[in-house]
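Supplied in structure tokens, the structure appears directly below.
As you look at this complex, bear in mind that one protein chain is not there, while each of the others sits in place.
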Amino acid sequence: MHTLFRHGLPCAAVALALGLGSGASEAAGNEIVLGASVQLTGPVANTGRYYNDAYKLAVDQINRKGGVTVGGKKYTLALKIYDNQSDVNLSVRQYTQLVSQDKVNFLLGPFASNFALADSAVSEKYQIPMVQGGGASDQIFSRGFKYVFGTLAPASDYFSSTIKMFKQLKPQPAKVALLYADDAFDVSVAKGTRPLLKDAGIEPVLDERYSSNASDFNTLLSQIKSKEADAVLVAGHETEILNFIRQAKSLNVSPKLYSFTVGVPSEDFRKALGKDAEYAFGMTAWLPSETLKDDWFGDAAQFAKSWGAQYRYEPDYHAASGVADVEALVKAIEKAGTLDPKAVRDALAASDFQSLYGHIKFADNGQIHLDQTVIQVQNGKPAAVFDGDKFLVQAKYPMPDWSKR
Amino acid sequence: MDLLLQVLINGILQGGLYAIVALGLALVWGVLNIVNLSHGAFIMLGAYISWYSFQWLHLDPFVGLPLTAVLMFIVGYAVQRGILNLIVRSPMFNTLLITFGLEVVITYLAQLVFSADFRTINPSYSGHNITALGVTIPVVRLAACVMAIVLTLAMWYFLLHTRLGRAIRATAQNLSAARLYGVEPRHLYAVTFGLGLALAGAAGGLYGTVSQINPYIGATLTAKSFAISIIGGLDTPLGVIAGGLILGLIEALTALYIGPTFADVASFGVLVLVLIVRPTGLLGRTA
Partner (left out) sequence: MKTWRLPLIAVVLVALALLPWYGSDTMIQFGISTLLLAVLAQGWNIIGGYTGYPSFGNSVFYGLGAYGVGIAMVQWQLPFAVGMVFGVVLAVVFAFLLGIPVLRLKGHYFAIATLALAQIMAAIVSNVPLAGQNIGLVLPPLNNDRMFYELALVLLVAATLTVWWLTRSRFGFGLIAIRENEEGAVVMGVDTTRYKVLAFALAGVFSALAGGIQAYWITFLDPGSAFDITLNVKMIIMAVFGGPGTILGPIVGSFILSAISELLSSEVTSIAGLFFGIVIVVAVVLMPRGLADVVRRFHRLGWRYFVDNIRTNRI
């Protein structure tokens, strides 16, 4: 009798699971569902949240302005968002669930290149277009995948405006240290930065890869100090850079200039560091300027105002990028005149329109191209300093010693 | 500035902090033979307690250590009395499993309650440093290191030279004999585990001033505590000082000469080597 019980258990388990699976939700009659797995909690949630907020704001605004018209019929946009807790594996499973169980129409991307790299394998496998504004690494776009599109400028380009700025600084930085985390985005940045430095005639005195989520930069900072680096370029994540700057202060390391791939454009980051954020350089491909016109938000400045009113914090390029993803999908759906994934994918590849984020046009590999503007924290606010050719405002250079601040 | 000297000092400062991180684990393991795989999770809880004391009560993290320690002691007493006492005499494997289960539960609850965002404890003196012999020494790290060594020495003294300490050691060595002497083992085990967690809490408070706090730091801290306890040896609390210093120096030197991404390989590599070659650790008596 007990053995019957014992063997019956696996059967019961299977039957139980059968009951679970049959309830697959279908999208409502005239709704277009966009699915995404975003980092709402976990180490990179600070930036992941921008995308969640961006998708929501964009969907609300587009619905408010009449929704989407496909082949004469009106549709509203709906979102299905999962929290992947900053875990790449969970995000892959969630995208699989979005496609195979929730049966969403199209996909929006996560934040971060390593996520986009893994998750785009799902969109490619099931042939559902994914427009993502969170992954800039060249690796995402060099696999010949047809179903992933990216609205972040290539990672390899991130430091190009900064290095062009070096030539116009006095005294020109001669010894440069390059540090980068070991994830997809930052490795791509470093790979692209090396030839840029070479072309500028600079040989890095330090070129080190460190583990993602590292919290101890003491050895690296000691090396920077001992090699007397003039400029330090760091490609990493917000929490690492926070640690880096704090430890630089406590070890009394102050190069003439330091520039980071993330952090400076974000309000949280500057607030967390307070006065210690001053003088830090960064870059952004987007500024909330009125010259960037948009069909739904008017222009970038108005968008920034709506965002601030809704969410009570300032948007940065991640936010604008997220909104651009939704807009790109909507434009492509309307152009294709159908919800068929393949047709929409072809329409996406042919995208060409102006938005609050800039000119949306994807290269053959699916990635957009935008120029980076060098920014610096001046008096607690990010100031646009150098646009790739000339100075817009004066750069605060060189950075004074910690004791003299 | 001498790079090697600076890196060595960095390593030593880190090592001192590592000693207190491991102390709670080594105590409970060496004395009670309870291998606590959730040790790091409790350090994480202690860090959060210190963070909240700093935010809400404006308690300096060093001044607030006793508060954190007392709160964690209560938690530890409850956990031992309520859960772990129930499996003390079952095979060691069950202790490993149950404490692993505890780790998972605590981490998830922490994530639910505190969210996964990173936090730091930043007292006003957090950027200050002393310069001596051409080397820069961050004040907070130095204070944490000193505090760690003080606590370790205090624990060593407690276990070897006080009545309660000897009672604890006696109970662990021979349960029945200890009972004959009027010792209440359930209470004593709980007190010891409580002490172990109090130390973990203190370690958390110190750790939070030097590094970041988030619900996931537990696993790495447990792993490092193991490495330190085994390298140093479990026979004496002073073993964690030796183990901590060695680990801190290995990590710093590996980062300097091989590369920052190899630090984990080096620390775990040394752990496995010690396990294979001299399982009782550097300061342990060979069995």
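Order as written gives the chain letters A and B; numbering starts at 1 within each chain.
In this text, a residue touches a chain if its C-beta (ideal position, glycine included) is under 8 Å from a C-beta of that chain, and two chains touch if they have at least 3 such contacts.
The model shown is predicted, which means the values in this text are computed figures rather than measured ones.
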item: Full-complex contact with the absent chain, from A:K65, A:K125, A:K167 or A:H359; value: A:K125
item: Candidate in contact with the missing chain, chosen from B:L5, B:I74 or B:L97; value: B:L97
item: Residue, one of A:S100, A:T338 or A:Q394, that touches the chain absent here; value: A:S100
item: Hidden partner chain, touching residue among A:V38, A:V68 or A:V88; value: A:V88
item: Residue of B:L8, B:A170, B:A223 or B:L249 touching the missing chain in the full complex; value: B:A223
item: Footprint left on chain A by the chain that the document does not show; value: 1-7, 9-11, 13-14, 16-18, 20-22, 24, 82-83, 85, 88-90, 92-94, 96-97, 100-101, 114, 117-118, 121-122, 124-126, 139, 143, 182-184, 187, 211-212
item: Interface residues of chain B (partner: the chain not displayed); value: 35, 83, 85-98, 100-109, 111-112, 175, 185-186, 189, 219, 223, 226-227, 230, 259, 261-262, 264-265, 268-269, 271-272, 275-276, 279
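Rule of thumb we're sticking to: only the chains that are shown with their structure count from here on.
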item: Whole-Å gap between the CA centroids of chain A and chain B; value: 37
item: Interfacial residue positions of chain A with respect to chain B in the complex; value: 41-43, 45-46, 85-86, 182, 208-211, 214-216, 218-220, 222-223, 225-226, 239, 242-243, 246-247, 249-252, 276, 402
item: In the complex, chain B residues that touch chain A; value: 1-3, 6-7, 10, 14, 111, 115-118, 120, 122, 126-129, 131, 136, 138-141, 211-212, 214, 216, 251-252, 255-256, 259-261, 263-264
